[in-house]
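Questions regarding the structure given below will be posed in turn.
With one protein chain held back, the other chains of the complex are shown just where they sit.
Each chain gets a letter, A and B, in the order it is written, and its residues are counted from 1.
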Amino acid sequence: MIGLKDDETRLLPLMLAPAVSYIALLIGFPFVLSIAYSMTNISVGTTELKFVGLDNFISVVGSQTFWVALKNTCIITLVSQVFVVGLGNVLAGLLMADFTGKWWVRLLILLPWVAPISLGSIGWLWIFDSIYSVINWTARAIGLLGPFDWPIWLGQPDLAMASIIIVNVWRLLPLATVIILAGLSSIPQDIHDAAHVDGAGFWRHHFEITMPLVLPITLIAVLFGIVFTFTDMIVVFVLTRGGPYDTTQVLASWAFFTGIQGGDLAEGAAISLFLFPVLVAVAILFLGVARRTEVT
Amino acid sequence: MENDAVSRDGFSRRKILTTTAAAGVTAAVAPLVRIRPARAATKTLKLLQWSHFVPGYDKWFNNTYIKEWGAKNDTEVVVDNINLSLIPSRAAAEVSAQKGHDLVMFLSPPSVYEDQVIDMKDVYVECEKKHGKAIDLAIKSTYNPKTKKYFAFSDSYVPDPINYRTDLWGEVGMMPNSWDEIRAGGAKIKAKTGIPIGVGLSAELDTAMAMRALMYAYGAGEQDAEGNLVLNSKNTLEAIKFAKALYEETMTPEVFAWDPSSNNRQMLAGRSSLVLNAISITRTGENSKLPIHEKIGLAKAAQGPVRRIGLEHVMDCYVIWKFADNVEGAQKFLIDYIDTFRSGFMASEFYNFPCFPGTVPDIATVIAKDEKAVPTDKYAVLSDVLSWATNVGYPGYANAAIDEAFNTWVINTMFAKAATGAETPEAALDQADKAMQRIWAKWKEKGMI
Partner (left out) sequence: MAIVEARNISKKFAEVTAVEQINLTAEEGEFLVLLGPSGCGKTTLMRMIAGLEQPSAGRIVIGGRDVTDLPPRTRNIAMVFQSYALYPHMTVAGNIAFPLRARGTSKVETAERVTWAARMFDIERLLDRKPRQLSGGERQRVALARAVVRKPEVFLLDEPLSNLDAKLRHSARDELKQFQRNLGTTTLYVTHDQVEAMGLGDRIAVLNQGLVHQIGTPQQVYDRPADIFVATFIGSPPMNLVELDDVVLGFRPESFLPEEVHPAQDGRSRLPFRITRSEYLGADRLVYGVLEPPYPPTHVISKLPTNIRVEVNSGERHDFAVRLADLNRFDRASGRRLAEDGEAASATSDLT
């Protein structure tokens, strides 16, 4: 007979093994490898390495594009999160209401999340196309655009940034909505009733009761969103490839263009490592939030 | 009797049902199954190349050519066709895994992989023995004079002529013969009809070629014949200033969002008076029966202040990895491919031009009379393409530094920054020069240039 305790001590490492090996193989190993690469002179065509210390980092910091990419990464991440949270709250609020066809509407709203990012981005590429832009044709048809106005969404730096932010919002909104929806449904009806009886009007009810109560879970949505946006290169890669003239480059895409397209793996690795501090900060915040929600 | 008829009828109907069902299942499953020769071949050859812009080429190559070659050489040939923009990352992955395809085709000279590939000298020697000398463009794109190594083998290249709207240019009474005429005529047409020209200023292949064509025509270049960095010159500055004026007078911001198919879309939508592109635009127009193709004419590369020069649009560069499983088969495949290159040339509808002119000796006659083209001699202008087409890195070789600068779009960005006014031409040039110096220093240190 095997005692329960024996069983558990044997089971625990067994159950943890998949998670640990997943992290080690798919996250830990590439991470260590990129640290190693960033301090060598490796390129795609060579396998022999030379240690160069911090040369790559110095070179990265010295390039203007890097700073543009860093700035863009932050702007895109922050601005899209603001919209995601705002719209996510509105959508989730609407979805809480009872109406016929609710199931279908929920499914529709979730679709962008289920669709592969690259596929969605390619769809958007057409929406923003310089000739076939659905937005422009529609705007012209309803008279918003004059005969000589024709915004080139991906060709003008500001509009290109806006386009990238729009696609990121579109992509992350479903997740945020679902998370906030979960938060909203977890508020007991009694609390809402109490607020009604206590005399709260619509805005007070929303801002003083509902919002603060979904805040912790919204924070989770935001942290997810930050991680997804901050590390994403597909949207930029598909829509603008960093253009016009590197004005929409982000850290991930710049690392890719430098490391893979350009062949300078070492510098690409160095660029990608600049993502690390931010992600660590986010991870710490994550744990903090998780702990706090545990207490409540 | 009646009973019989009924039962026969019932039987046959059932049979039809089962047969169609089976056919349906087969059709559904077929794409998932790699079709093998009836008798299992003893060897395998794996190719990685792009999805060709001319679908007919892939059809011929994948369904006819490799089948015949495979049967003859007792080899199962597997071709993976992927989007052109995915080739660099796929190649990088294969190198780092030291495993992958036997033959990989790049669309620009893959000099950075020199250490990872076998020397193609033997293949060139063998082909030259049969078909005569390879063109200079091919050698310049695949040979490293520093290490004396052929790091790739080029079977063909794609000319990059000017595509222009004969009707619009006719209306303003001009021809896009030189860069100055393009600027003046393009401006006139834009002022008159609102239709711009479309020369990319973005981080992509077509822009990279067009801007180099402009630079070389202005007597500028990234390097000299010996491979020394000479970007920072008065000529480059002049080219940048010209590009800025060209953008301001003849184009719209859409050229900053250019991708490799924007040329095609803009021209076929009737939204462009001129682009620099391969003949895929008119071919698409002809094959899709878009009447506009009749209004699109082709012209040689534009004359600049110093010379008339253009780039290849695409340079086919096959490499064989050192770690390939079937090096011999890959070499033989290339040699045999050159033997039948004429079929490839025809299958690509004149898109792929031979690097061994001996394989299509009658090329001038063939292209002078095309059954789809309107007028039928539309493509005749390409007959002297070699007198005005050159390689990336002109007047030197397409070396590793050129390759990295090409693929990180340094030149594209330089022109775009200046054209929008985000930087002065001088500052844009200065920034590009700094980036290039870094790249040159790095590859010099590695002993590759």
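Quick note on the criterion: a residue touches a chain if its C-beta (ideal position, glycine included) is under 8 Å from a C-beta of that chain, and two chains touch if they have at least 3 such contacts.
Since the structure is predicted, the reported quantities are computational estimates derived from the model, not experimental observations.
Trainee: Check the whole complex and report which displayed chains the hidden chain contacts.
Mentor: The chain that is not shown is in contact with A.
Trainee: From the listed residues A:Ile23, A:Leu107, A:Val134 or A:Ala194, report the one that touches the chain absent from this view.
Mentor: Within the whole complex, the residue contacting the unshown chain is A:Ala194.
Trainee: Contacts of chain A with the missing chain: which residues?
Mentor: For chain A, the residues touching the absent chain are 188, 190-191, 193-201, 204, 208-209, 212-213, 215, 295-296.
Please note the rule applied: only the chains that are shown with their structure count from here on.
Trainee: Taking each chain's centre as the mean position of its Cα atoms, how many Å separate chain A from chain B?
Mentor: Centres of chain A and chain B (C-alpha means) sit 35 Å apart.
Trainee: Okay, in this complex, where on chain B does chain A touch?
Mentor: Within the complex, chain B contacts chain A at residues 88-89, 91-92, 95-96, 98, 112-116, 194, 201-204, 252-259, 262, 265-266, 269, 271, 400, 403-404, 407-409, 412-413, 416-417, 420, 422, 431, 435, 438, 442, 445-446.
Trainee: Taking the touch rule as given, give the residues of chain A at its contact with chain B in the complex, in rising order.
Mentor: The touching residues are 41, 43-47, 59, 63-64, 128-132, 148, 150, 152-157, 160, 240-247, 256-258, 260-265.
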